[in-house]
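I have placed the structure first, in the form of structure tokens, so that the comments after it can refer back to it.
Left out: one protein chain. Kept in place: all the others.
Presenting chain A:
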């Protein structure tokens, strides 16, 4: 059964989303911090400008720094965002000479500013402000004491600028994601086009069309197309085999039927009861053969198409012995020397169907009886190997030409012989049964003897 497990589009989409998500998160974090850095740089330089403007206005009088705070410094500090502004001018002792910071500049900050200009974001009465401090070494007439200038403002301008910068990056990023998604959709469509083409070409095929596919497919689909072609090839073979079998079967059935017709016609033209009787005997024998042929055809068709039967663990030695005993008593076996090589001491256990194994052994014996001259030796043997067991039958008949060996298991193949009463189905039935038991059929000529046919069974796990 074919179950739909998501779509390729969705899978690719999810991966795209994951990729964009992870990359995007990194990118946006980076964009956010860099936007803040940029905004801080821009506004920090304004703090510096304001600090320098104040520094310019510092003068000394009576050993005290005095400064006429320049109005411009406040405007620079406030920026166009109208920030709240903070400032303090500290003398060498750290006292606030003037300002509105209420002594918020700690001694630690003052020490930091002594080393060089500093910028810091601090909390002042619950409001975050950015402070800039610089020390000014004075060159007055009376004093050489340093003065510290601290200026600061609230952060709304920085936040607005950073937000603006970030928003722009975000917009660009989203646009990029959108374009990437569209391109990805296009890519998915393009990438899946061969699949669609393959599907269409499959869909347009006739039900009984088993020719190989002719399609241009990408490397990833080659295996699948090849597998399909192999499947078609097997179907083709199966169909051909079926047609051949049907044709052969019809042919095989027609021959005895034609014989029956001609015998009965001849008998009808005759007035001699003796000839009638003779004809009747011929008809009887022929009908028996035809019936047996039909039975074998039926059994072969059943074996080929029947579903797996139930398998039991059984002893192959016992099956072989019983079947041989049964056959040895039949009339057909009276003119041959039917023998059994010594069986293995231990039971040979395999998984199998009792009835079909009997059928198989019977066919092997029947085959040997039919295709060897009377008086031939026929020997059955069971040989154990590691992991497998071989059931074989060897005769002292004329053997089979090498080119035919490979075709022996095909239906209606009589080993190049037309002189027997065999239907040519025996080994085909053996082959089918062997396949049902995962066993392999092998046939070879043995020098000095006749034909050797073996069936290699895999051993069941227990026996191993």
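Basically, a contact is a pair of C-beta atoms (placed from the backbone, for glycine too) under 8 Å apart; a residue touches a chain by one contact, two chains touch by 3 or more; residues count from 1.
Everything below uses one rule, namely that contacts and distances are computed from a predicted model.
Asks: For the chain not present in this complex, what protein name does its UniProt entry give, out of "ABC transporter substrate-binding protein", "Response regulator receiver domain-containing protein", "Glycerol dehydrogenase" or "Acetyl-CoA carboxylase biotin carboxylase subunit"?
Replies: "ABC transporter substrate-binding protein"
Asks: Give the residue, chosen from A:12, A:27, A:69 or A:112, that touches the chain omitted from the document.
Replies: If we include the chain that is not displayed, A:69 is the one touching it.
Asks: So which of A:127, A:171, A:200 or A:313 would be touching the chain we can't see?
Replies: Residue touching the chain left out of view: A:127.
Asks: Consider the whole complex, including the chain that is not shown, and state which of A:77, A:104 or A:293 touches that chain.
Replies: Touching the chain that is not displayed is residue A:77.
Asks: Of the residues A:7, A:100, A:261 or A:334, which one touches the chain left out of the display?
Replies: A:100
Asks: Would you write out the residues of chain A that touch the absent chain, in ascending order?
Replies: Chain A touches the chain not shown through residues 66-75, 77-78, 82, 84-85, 89, 97-100, 125, 127.
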